[in-house]
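Below are the structure tokens for one structure; questions will follow.
The other protein chains are all here in position, but one chain of the complex has been omitted.
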Amino acid sequence: MTKEEFLKEVIPIGDKMYRMANRLLGNSESAKDVLQELFLKLWEKRGELRKLSSIDAFACTILKNKCLDRLRLQKTMVDFEILKTQGDDPELRFDRSEGISEIRKVMHKLPERQRVIMQMRDIDCCTFEEIAILMDTSVNNVRVQLCSARKWVKDELLKIYNYGIQRN
Amino acid sequence: MVSAQNSAVDQLFAKYADKDGFTAVSISKGMFNLFAGENESKDEFSKAVKGLESIRILTPDETLQKGNLNFYKEISKNLPIAQYEELMSVKEKDQVFKMLIRKKGNVITEFIMIGGGKDNVLICITGIINLKSISKLSKAMDIEGMENIDKIDKN
Partner (left out) sequence: MEYSEIEELLNRYLEGETTLEEEALLREYFSHSALSPKHLEMQEMFRYYADANHAAAAPFDITDELSAVIECEWKKETRNRFRHAFAWAGSAAAVLAISFGIYHYLNTSEATVKDTFKDPRMAYLETKRALLLVSNTMNRNTASLKYLAKVDESFNHIKKITEIDKVVNSVKNKLR
């Protein structure tokens, strides 16, 4: 693959990769670092990229491993079951109307894995394949978790709107 | 251009650096100086890095090559093991590690670690190697051992 092809075809996946890294690491500085490492790696392997069935999937695998490595180094022992919202949570930046913060609160009551999956799909617009690789599971499982999360969030919101009770 | 490292190791890295499916990383004294600057010798990491000439790391890529004990065997074949002294070994069900050293007097000038199994890696360090500082690193970083890291990998 030439430099021009790389710039045209591979660089554009950077936005999605950044968002996923940010989701997993909770920190935009680290996400930026990991993103650079990922692309240096992809550049190094550019001669082999054409042989792959999916450059995207390859990038996701590398990204997942780099995020895991980074989490080890940062002493943030992440068992994905207890992934805490920390540091630069992008959604903390805005807190406009009551309605929006209600959804945030509801989503953060989801089991962490489901919450991350839902965020990756509904907010970051990732494909099931991408989410499956990043979360180390199957496409089917992603769909099941996503379905469960969406339904639960909707039901919780309905309760809030119907009874007009502020929930914490 | 004088190479401080055993030419066999140089050759090994040269061989694998160009091969598909492997990633070879080299870091020189110049780089160590760049990032060790600020803290001087205050923290354990700076102490560990001080005096090092180079670090080289070779790993097989997961997606492009199936990692199994063959990496360990392959690397062991290509290294002049007899020229080194075996320092430590780890033997577990699906993981082995071997650490080799070379000394000049009382100073360890070369350190090699080969890992095979779930984790495949070759690490070669040259310079004035402070094994004591390196062994203290994992405590200093407050990591509770490989068990937790394995837990992450399982997820």
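Order as written gives the chain letters A and B; numbering starts at 1 within each chain.
Note that contacts are C-beta pairs under 8 Å (C-beta built on N, C-alpha and C of every residue); 3 or more make two chains touch, one makes a residue touch a chain.
Everything quoted here is computed from the prediction, not taken from an experiment.
Seen from subunit A, the chain kept out of the figure touches residues 3, 6-7, 11-12, 14-15, 18-19, 22-23, 28, 31-33, 35-37, 39-40, 43, 69-70, 72-73, 90-91, 93-94, 99-100, 102-104, 119, 121-125, 127, 143-144, 146-147, 150-151, 153-154, 157-158, 161. On the side of subunit B, the interface with the absent chain consists of residues 1-5, 24-32, 34-35, 45, 48-49, 53-57, 85-92, 97, 99, 106, 111, 113, 115, 119, 121, 123, 125, 131-132, 134-139, 141, 143-147, 149, using the contact rule stated above.
Rule of thumb we're sticking to: only the chains that are shown with their structure count from here on.
For subunit B in complex with subunit A, the residues that touch the partner chain are 20, 23, 61-64, 141-144, 148-149, 151-153, 155. Chain contact summary for the complex, subunit A toward subunit B: residues 41, 44-45, 48, 58, 61-62, 65, 68, 71-72, 75, 77-81, 136.
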